[in-house]
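With one protein chain withheld, the remaining protein chains of the complex are depicted in position.
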Amino acid sequence: MRQDSLRQREQRTGWWLVAPALLFLILIYAYPIARSIGLSLFSQNLGTELQPVFTGLSNYSRMAVDGRFWQSLGNTTLFTVLSVLLELLLGLGIALVLNRSFRGRGVVRTIALLPWALPTALIATTWTWIFNDQFGVWNDLLLRLGLIQTGVNWLGDPNWALWTVIAADVWKTTPFIAILLLAGLQSIPADLYEAHAIDGATAWQSFWQITLPLLLPQILIASLFRFAQAFGIFDLIQVMTGGGPGGATETVSIYIYATIMRYLDFGYGAALVVVTFVILSLAVALAAWGLTRLRAAHNLGDSR
Amino acid sequence: MAPIAIADTGFCIMGLDRPRHGFLNWIKPQGLSWFNQRLRFIGLMLCCLGIVVSARLVWSQQPIHLTMLTSALDAAQGKSLVAAFEAENPGIKIDVIEGPNASNLIEDLYTSAFLLGGSPYDLVMMDVVWLPKFAAAGWLLDLTDRIPAADLADFMAADLAGGRYNGRLYRLPVRSDVQLLYYRQDWLQQVGIQPPETFADLVAAAQLLQSAGIARWGYVWQGRQFEGLAAVFVDILAGHGGFWVNPDNLEVGLDRSEAIQALQFLRNTIGVGISPPGVTNYQHEDARRLFQGGEVAFMHNWPYAYPLSNAADSPVQGKFNIRLMVHEPGLASAACLGGWGIGIAKTTAHPEAALKAAQFYASPAGQKRSILDNGYLPTRRSLYADPEVLARYPYFANLMPVVENAVLRPPIAQYAQASDILQRYLSAAITDRMTPEAALQAAATETRALLGRSTNPLSAAEPIDPVQEVS
Partner (left out) sequence: MTQLSPRQSSRSPSSRSNRRAQVVWMQRLGFGLAIGAIVGFSLAPILWQVLTSVKTTADIAAIPNVYLPRQFTAEHYLEIFRRQPFFNYMLNSFLVASLSTLLCLAIGTPAAYALARLRLPGESALLAGVLIVTLFPYILLFLGLLELVRMFGLANHYLALIVPYTAINLPLTILVMRSFFQQLPRDLEDSAKVDGYNTLQMLWQILLPLTLPALVTTGILAFIAAWNEFIFALTFITRESMKTIPVAVAQLSGTAVFEIPYGALAAATVVGTLPLVVLVLLFQRRIVQGLTAGAVKG
């Protein structure tokens, strides 16, 4: 009896400790999503003088014929897949280098971390300047190397703009992946490699047979984080191109923002939010499922 | 204030070491903890707000400050106007906030300020196409009963119409603008032809000048996917007798044959070689530079290019003239109306002072100062006859009838969205990614969905061409 009340009191205290955080999370995360789901069934826009009018699923059927939505979804997918892939490759390379001990490793690690910490909006102005068609240093370097004959309008040419934005994003977020992978590398015991080397394996073979399989959970986690962030990319593109030229870099976030803040089309904007949320949730659920299966297989292998 | 309140709350939560008298125990017996906590939070915020607001009121006792956002360029050009107003009205100051030069960014800044509430702006300097949106959203003060009808008589009808929404007046026009066709008079005389009247004339004249080796390019316009492309299309659509959106019944005319012909004309200019292939990426300055450089026979542009191209150091000085855009035989042409006007925010604390400022900007004296300084078109008939203005800009005499008959882009609340849809598909068609028919069909479908015409069962009762219903 006494024991029980003690336990109860502890739990009550526990709930009080959790309550403020829960309140914040509900207010800032759960409420907006729930609200968007509700609002997506209404037309609330300039045509209705900003009054909500129930229109059922018409916002969703409108999305089906909205060419701009599909274009932005395509851009977002391309941006996400390409930037995460490039970041994984580069991040893995950096992690492998930083995993070795050498003089000044701390300094190099600090430098490599730097891009991640800087404000994306400010970095976006930096890259805009670097890729400027007239005075940009990137054009100047390529011209000096003889790789191009005339300056390229990196951000103004629809064929190049998305690539340019991806380059800036890769620079900004590769450190994040490198850090996570570095932590993963450091948790791989060195004797695994030694035993492998005694068996006559080359470094290349041990990379494929030890490093990569053991690093897979970290790779998956890092990709999951980056996937979610890249899918919602806003600040970098908003500052560098605003979604232009001609929608060539318009991602779903940029479109949602314009729908709400420029067109004041709240009902349709809410429907866009809901669809993005569902797509993202499905992708995350898929990745989480993959991760659990991987861990299960891993544990099975360990207990052998 | 806010920081202290927040730190306080934080402290309460951290300082739970005295269970009997702690923050949480205070709420617990009530059984309404969540609600109470929220009330307390709101209370705290209201206190903060109250203090902030009262502090502001005390501050603003002395001269009235009116805040307005304009592009950096307008802010620089309008300095003398602000000074003149402040000299006339010692109790009022106008604080001009410099925004970006791209006008859609200014629109966005105003929009977020008003949407959010607590807008810092009292005066609103508006492009003609923003007005329906700002008025429909309820952000602007209705000026209909505040300005005597007699005061409006001097304004050009089109400019005034651009300030109305649902029959109410929300904006006083301070600067007009119409799209024009610039042409090289010297070259036309050289080959002995008259300025073109119809689209066929224009193409023939351009080809003649190009094949004679006189002009490098025949006709330049604005083909980049931006508002300028929609405006060019409006002119050409009017010349074909078509319409975009009928503001009265929200009918969409983009997939009618007139619109398709209009788009075919634009695409053809590239196909037959009178327009450079790069025109699909041109904005106004790209076109002007080519024309001013003496390489082009015809240019579609706003009047701002006139004084620049006619400057002493311009290679085409005195060699060109302007007229309305051409039209199909038997039809009349009309020019797309632009221009700026001033409105008053509904939330302003000083409507009287703001009205004074708006009227000053739109007054003959105010406009004249800005016209003489910067060469903008007036919105008042009297100024088109003003000797001082005419002495400086003789071509204004030709422009008055053009402005008088200019056409508005559809004055619908969702104009920005409709325009973005159209721009996207126009761009797709002129860059050969879609046929004009398919592009305009898609544009029409999306515009109807936007305006709720295909989804609203009530409007389905209206007769609609069955072809249009294909999605």
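Note that the chains take the letters A and B in the order they are written out, and that residue 1 is the start of every chain.
The working rule: contacts are C-beta pairs under 8 Å (C-beta built on N, C-alpha and C of every residue); 3 or more make two chains touch, one makes a residue touch a chain.
Computed from a predicted structure; not experimentally measured.
*Asks:* Can you say which of A:Ala112, A:Leu155 or A:Ala248 touches the chain missing from this structure?
*Replies:* Of the candidates A:Ala112, A:Leu155 or A:Ala248, A:Ala112 is in touch with the missing chain.
*Asks:* Of the residues A:Gly74, A:Gly93 or A:Pro213, which one touches the chain left out of the display?
*Replies:* A:Gly93
*Asks:* Suppose we count only contacts with the excluded chain; which residues of chain A make the list?
*Replies:* Here the touching residues of chain A are 10-11, 13-15, 17-18, 20-22, 24-25, 27-29, 31-36, 39, 93-94, 96-102, 106, 108-115, 117-130, 132, 134-135, 137, 140, 143-144, 171, 175-176, 179-180, 182-184, 190, 193-194, 197, 203-204, 206-207, 211, 218, 221-222, 224-225, 228-229, 231-235, 238-239, 252-253, 256-257, 260-261, 266, 269-270, 273, 276-277, 280, 284.
*Asks:* Determine and list the chain B residues touching the chain excluded from the picture.
*Replies:* Here the touching residues of chain B are 2-3, 6-7, 9-11, 13-17, 19, 22, 42, 45, 48-49, 52, 72-73, 76, 97-102, 105, 109, 112-113, 115-120.
One rule holds in what follows: only the chains that are shown with their structure count from here on.
*Asks:* Along chain A, where are the residues that touch chain B in the complex?
*Replies:* On the chain A side, the touching residues are 16, 19-20, 23, 43, 45-47, 49-50, 55, 58, 61-62, 65-68, 156, 244-247, 261-265.
*Asks:* Any idea which chain B residues touch chain A in the complex?
*Replies:* Per the stated touch rule, the residues are 13, 16, 24, 33-34, 37, 107-108, 111-112, 115, 132-133, 136-138, 224-225, 281, 413-414, 416-417, 420-421, 424-425, 427, 442, 445-446, 449-452, 455, 471.
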